[in-house]
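Only a single protein chain was left out; the remaining protein chains are all shown in position.
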Amino acid sequence: MRLNVINPNTTRGMTDTIAAAARRIAAPDTHVMATQPAHGPVSIESHFDEAISAVGVLEEVANGDREGADAHVIACFGDPGLLAAREVTRAPVIGIAEAAFHMATLISTRFSVVTTLGRTGIIAEHLLEQYGFRHHCRRVRAAEIPVLDLEDDGDAALKRIIEECRRARDEDGIGAIVLGCGGMADLTDEIAEAVGLPVVEGVTAAVKLAEALVGLGLGTSKHGDLAFPRPKAFVGRFEHLSGTTK
Amino acid sequence: MRLNVINPNTTRGMTDTIAAAARRIAAPDTHVMATQPAHGPVSIESHFDEAISAVGVLEEVANGDREGADAHVIACFGDPGLLAAREVTRAPVIGIAEAAFHMATLISTRFSVVTTLGRTGIIAEHLLEQYGFRHHCRRVRAAEIPVLDLEDDGDAALKRIIEECRRARDEDGIGAIVLGCGGMADLTDEIAEAVGLPVVEGVTAAVKLAEALVGLGLGTSKHGDLAFPRPKAFVGRFEHLSGTTK
Amino acid sequence: MRLNVINPNTTRGMTDTIAAAARRIAAPDTHVMATQPAHGPVSIESHFDEAISAVGVLEEVANGDREGADAHVIACFGDPGLLAAREVTRAPVIGIAEAAFHMATLISTRFSVVTTLGRTGIIAEHLLEQYGFRHHCRRVRAAEIPVLDLEDDGDAALKRIIEECRRARDEDGIGAIVLGCGGMADLTDEIAEAVGLPVVEGVTAAVKLAEALVGLGLGTSKHGDLAFPRPKAFVGRFEHLSGTTK
Amino acid sequence: MRLNVINPNTTRGMTDTIAAAARRIAAPDTHVMATQPAHGPVSIESHFDEAISAVGVLEEVANGDREGADAHVIACFGDPGLLAAREVTRAPVIGIAEAAFHMATLISTRFSVVTTLGRTGIIAEHLLEQYGFRHHCRRVRAAEIPVLDLEDDGDAALKRIIEECRRARDEDGIGAIVLGCGGMADLTDEIAEAVGLPVVEGVTAAVKLAEALVGLGLGTSKHGDLAFPRPKAFVGRFEHLSGTTK
Amino acid sequence: MRLNVINPNTTRGMTDTIAAAARRIAAPDTHVMATQPAHGPVSIESHFDEAISAVGVLEEVANGDREGADAHVIACFGDPGLLAAREVTRAPVIGIAEAAFHMATLISTRFSVVTTLGRTGIIAEHLLEQYGFRHHCRRVRAAEIPVLDLEDDGDAALKRIIEECRRARDEDGIGAIVLGCGGMADLTDEIAEAVGLPVVEGVTAAVKLAEALVGLGLGTSKHGDLAFPRPKAFVGRFEHLSGTTK
Partner (left out) sequence: MRLNVINPNTTRGMTDTIAAAARRIAAPDTHVMATQPAHGPVSIESHFDEAISAVGVLEEVANGDREGADAHVIACFGDPGLLAAREVTRAPVIGIAEAAFHMATLISTRFSVVTTLGRTGIIAEHLLEQYGFRHHCRRVRAAEIPVLDLEDDGDAALKRIIEECRRARDEDGIGAIVLGCGGMADLTDEIAEAVGLPVVEGVTAAVKLAEALVGLGLGTSKHGDLAFPRPKAFVGRFEHLSGTTK
């Protein structure tokens, strides 16, 4: 199968990190196509960044479909554009936040999230509510590191993430930790070893869920509210989207 | 005060409808600036349309701020880009869905929503959940009319909306009806008269809530998760957003 | 418009405080009629006080209607008698707790309440649940000051409220604070300045919401469960209510 | 033990009905003191009626305490004044709505409520939410009979209640029915026989719960938010309450 | 009436403790039949222990029915086998966790649970959710003592339980404490005295609730999802259950 892993920000280094993690975990017959939008923010740390990035995500889903993708992964922990992406494709689309939450509930009764910046905690909270996992998550914690520090100052970032994970382990009454940023995809093993309880990372979780859905022959439902959008005109810089959404 | 009413779709006729409704209800000293994005879909009837429209909404918020807006209204019932918009301005930002929901709970214990297309019901449901009004809404109903039919085939659309509102009144055990589309802003009185119970419309509700917040001296909190986004680089067609989000 | 602001306790000094705050914030064409019951407790600090005060609130709503009130405000943070009041009038009725909660959710994603006595926290919790804002409120805090100390020992009370608000700001992960007592209506600005994030106060919020509803032409629904009560006999000291509730 | 069963309305006939039901079910050593307020509505069919009746309930709780009551029952399905009543006494206080809900969950997984008037359904819904039983109740149904018809036109009322209970049994997927009015206390057996599944009635349920609590030596907690109200002045027709609430 | 009190573990000493507590609290005409399974774990401290113990509970319910039991109590705080037990008998079946929760909500607005081992907290949480009491419980606490220490090292256990109860009283904002283990049944009075607020214990609570239901003539509903299981074949060591479940 062909798996289109989309890094919603425009930082190629993070795409590489994500792609490497995806490829390490993918099945032998899964071809990982890693990409990032041509247009958008270099990192995603707010609702604003997310809203802009969603446009690029949707374009990359369309690109992926044209290149024969069997499934798509949105590799930013806010799952930007997830439901919109599901509307425009028959393929399954998996967000890494939802992927991590689902997997965490299968191996523990309660988990905590450790994310980058405290201000993005509200995004995780809203997703937990929408997905149904509000009560499975004990706490959303932040290491208070900007996303790109994961690229630029990896050792210091790792240290702070491990510290926060240990606090989660010791204080939250949990069985597992969810890493709250796609940029942490290459740190999972080190963190898990340092913390000593299962650490669920979204990129890798999403890859396996996408493989699972494709294996089941399940694609996004085109019956009801995720059907293709009604074709219509778009104007201005989005004119190329006109009439194409079927 | 200067009130920036943003029609998130690009159909000028609908902007005019919305602006007229906003001006009719606005206080004498409220100057209504009505606008729509230069870029985006002609109507919003899906998550996809919403995601694209959010970019235009954010640009119009920024434009409005430059023109001295004291508050902003997002005049599409899905409240596209609401939290992102709140991040980028000190002014209050009100979505018309939230506005209508809030007002409906102040005059009734339970309400129903009558929207355009059934497929957008899920958007209303997610908003009801996030805002806390899940249990105040008995049912999300659809008249099954495309949004632009409100402009192009107004009489037939009105007739179907009234029929659905009457069913809501007779079957749902409610005290009020919420109209689920900004394009219905000029129909409120006719519908209310035909149906015989309070009908809450979002554009007008949002105008009065925006006036209320400005009157109270309350703007969007810049403490915590709605603080200005961290400045950063944007690339490609969004390059103009670089470093500007403070 | 004529706005009937009801202080549910019988302390005239607090009525004056509330009325002054209401008048400062009211639109030029809003005539604020401030009143308090002739019968009831001098302050409201328990379910018991609230239950007794509700009778006076209902009488003042009826009085207000006779004097041509276009809307009513119940200016005690427990919103005593709110749904009963809505039944007996066509005018909108706004409680100051609900008003503050609604406004707080429009400018922040999460808020905390700072009220007078810890024992009344349960009243706020029940209201948050009923109104739908349980998850928008991080914490209900108390400054542990009796209500009338706000009148009698204002400076000490203010100091303690500010301290508790600062703790809320620093510990709760919030964007706004809701003041949990009508008697704090004159302290809002001082508190907001001292604390440095938006402070929402219920009396002023309710005045603007009442103006908004009247501006929209929306009154309490008389369809369904807030219709006028069935007329009936009352006996004893409530005999004067017989047959009058239509 | 001495059990103070309070009919919150002022109709003596209904007090007699309630008292008879209570006495039939009470343990041999339970002395049932039945009473109704001297002041208030002849029936309770709205939030307004409920608010007025709460005053009388509180006075009857105080009277009962003076006469040595070991527990109190509030025999109106809206549980008027329940938390206020708990504040002013060390004895347990049981509302008949809560009593019926609790008992119904012990013998079935899901129940429906059959009450008198549709307009009071919202009162039951709010209680279900506050008590935690929202999801245990499939539906709140109304036979659409005024409360006093239970006294004045008993046969017709019984017929309509049985019809509605049968609909509940056949359509709601339930295991038990809760009768939603204290005035139905003498009809339980007939209804249960006609409907063929367990029928839970609140007055009788409350009597047994009160006996259970007294048997356990458990009274209303005086630690925290149900502690006695702070003593204070009351004015006007409630002056006799001054300083007495400890 | 004959009340079948089942200790789900196989430790006779704990059965004796439970039986003594049940007999002390039971009405004079209640005959307490105390029993424990012939097969199963000596204590219940995990989901695993609970699953095995449920088989014994179901056999003891059947035994109890054969000996004329009018009601059954499952005296382990996880309520093992509760719904299954309700299916196989017409008599009421009460779990001690649910019994304690119900009673605690009748005398306080919020309570905390103090149980034995932290790892069983999740069992209490799931029950609170299923029964509807999630928001009535502030916190599930553990004294971190193995269950059988209650038998073998009673004084040390009591000391630690009291310490944890005091922390609950001082930190949780509660009005009552629920003891989270059947083996604490004989400690209630001492704990309540040491802690100074109402302490609700499940065995005694369940005895009184069972008496209440029997007094009301209410048994487990045989309409709908608690009807007797369809008779069928069982094989292997459960062959004796074949065809008997009506």
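Going by the order they are written in, the chains are A, B, C, D and E; count residues from 1 in each one.
The working rule: contacts are C-beta pairs under 8 Å (C-beta built on N, C-alpha and C of every residue); 3 or more make two chains touch, one makes a residue touch a chain.
Model, not experiment: these values are computed from the prediction.
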| item | value |
| --- | --- |
| Displayed chains contacting the withheld chain | A, B, D, E |
| Residue among A:3, A:97, A:187 or A:205 that touches the chain left out of view | A:205 |
| Option from A:140, A:157 or A:226 whose C-beta touches the chain left out | A:226 |
| Candidates A:42, A:55, A:69 or A:103 - the one touching the absent chain | A:103 |
| Interface with the unshown chain - residue positions in chain E | 10, 37-43, 45-52, 54-55, 58, 81, 83-84, 86-88, 118-122, 126, 129-130, 146, 224-225, 227, 229-230, 232-238, 241, 245 |
| Chain A residues touching the omitted chain (full complex) | 25, 27, 83, 86, 92, 94, 98, 102-103, 105-110, 131-136, 169, 173-176, 196-198, 200, 204-205, 208-209, 211-213, 215-216, 218-226 |
| In chain D, positions touching the absent partner | 109-110, 135, 173 |
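Going forward, only the chains that are shown with their structure count from here on.
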| item | value |
| --- | --- |
| From the options A-C, B-C or C-D, the pair that copies D-E, where over half of the contact pairs coincide | B-C |
| Centre-to-centre distance between chain E and chain A (centres being mean Cα positions), rounded to whole Å | 44 |
| Where chain A and chain D are represented by their mean Cα positions, the distance between them in whole Å | 52 |
| Touching two or more other chains - residue numbers and ranges from chain C | 83, 86, 109-110, 118, 121-122, 129, 134-135, 173, 224-225 |
| Pairwise touch network: line, ring, star, complete, or other | other |
| Chain-to-chain touches, reported pairwise for every pair that qualifies | A-B, A-C, A-E, B-C, B-D, C-D, C-E, D-E |
